[in-house]
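Input: one structure, supplied below.
On to chain A.
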Amino acid sequence: MHVTRTLPPELIRIVISVVVVVCFTFLNVLLLGYAERKISGRIMRRPGPMEVGPQGIFQLLVDGVKLVAKQFIVPSEAGTLFRIAPLLAFMPVGLSFIVIPFSNRLQVRDLDTGLVFMLAVMSLNTFAILVAGWTSNSKYSLFGAIRSVAQSVAYEIPMLLSLLSVVLTANTLSMRGIVLAQSPVWYVVVQPVAFLIYFVAGLAETNRAPFDLPEAESELTAGFHTEYSGMGFSMFFLAEYTNMFFVCSLGVVLFFGGWSGPQLPYMDYTGIIWFSLKVYFLLFIMIWIRWTFPRVRFDQLLNFCWMYLIPFSLVNLMLTAVVVKL
Partner candidate 1 sequence: MEANTGGKHSFVLNMGPQHPSTHGVLRVILEMDGEHILEPEPVIGYAHRIQEKMGESRSWPGFLPNTGRLDYLSALIYNHGYVALIERMTGTEVPLRAEYIRVITSELNRISSHLLWLGAFLLDLGAFTPIMYAFDDREQILDILEDITGARLTYCYFRVGGVFRDVDDKFVERTRAFIKRLRGRFKPIYSDLVTTNIIFIKRVKDIVNITPEMARRYGVTGPPLRSTGVCYDIRRNEPYSIYPELDFEIPVGTSGDCLETYLVRVNEMEQSLRIIEQALDRLPSGPFRLKVPRKLKLPQGDASFSVETARGELTYYMVSDGSDVPYRLKIRVPSFSNLSMLKELCRNMLLSDLIMALGTLDLVIPEIDR
Partner candidate 2 sequence: MDVKDRLIAELGSLPAIVNLVDQRKRGYHLEVLLTPKIIRDFSLLMRRLDFYLVFVSAVHLDPEVEIIYQFANYHGPCRTLARAFVPADGIIPTISDIFHGANWHERETRDMFGVVFSGHPFLLPLLLPEEDADLKPLLKKAAALKSAERIRRIAELATPVAVDNTGKNNPEQN
């Protein structure tokens, strides 16, 4: 059959940019993994990876190769979705980068309801953890999965409410619109409470310490990914770091003015430098918090969410609504 019609340029652009964004994400995850290990090492008075490459920069690559080379062991009692769960963890996060504006002209697709799309995609992560824990057919994994679901479901609410405050202030749901609305002053100054609540909820959504109960090593011997080895484990590992990167990107877009910063040549494209710097600043804080604080107990975690975060974010939302109206 003769295909005389050429592909629409928009489609080509989207495909190329999706590929570029996925590669960019992978590279960032590698960099983030390396940063975490180095920073955690320094906090713990040790140098971190030093062997592989100068200052250990190839450590994560080598780890990836090792994990890929391992056998993917499937327990005999595992359910049918056991092999699919790691993919389920990884896919949604890759999807969500479609609407993030890395700079003025670097955005795959600016949806009018970009924020809603991002939040919807973020909640798919919980689903993957539940499937992983449940199909492992192991009590420890089930524990981890249950804890994770309860935690994620609970912390989505304050996250949503704090982001709604931003939406009210910016008067738009599209990501690009929110960044442009932050022209004189970043929203972290206008909505500090919302930022704090968002950050804490983001820590809980990505299962990072002090909220890392689902993978509490000392209690549950690795929680929901106990039974995974090799590539499956590395998928979860990648998904967690990508999730972190995503949550921080969202935070930068909504609170720190996205790509804005002192003028650079070709600002339309080089805005990504400021974007990345801000994202890495937030990531540094996330890593710092992980290695400083002990873990919060499960009921204390839920208590904290329902008793403190949700009321505060509701009050913040109402105040914002009142101020915007005036």
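The working rule: a contact is a pair of C-beta atoms (placed from the backbone, for glycine too) under 8 Å apart; a residue touches a chain by one contact, two chains touch by 3 or more; residues count from 1.
Regarding candidate selection, all candidates are chains of the complex that A comes from, given by their letters.
All of these numbers come straight from a predicted model, not from anything done at the bench.
In the assembled complex, chain A touches candidate 1, while the other choices in 1 or 2 stay out of touch. Per the touch definition, chain A reaches candidate 1 in the complex via residues 40, 43-46, 139-140, 143, 209-210, 212, 216-219, 221, 290-300.
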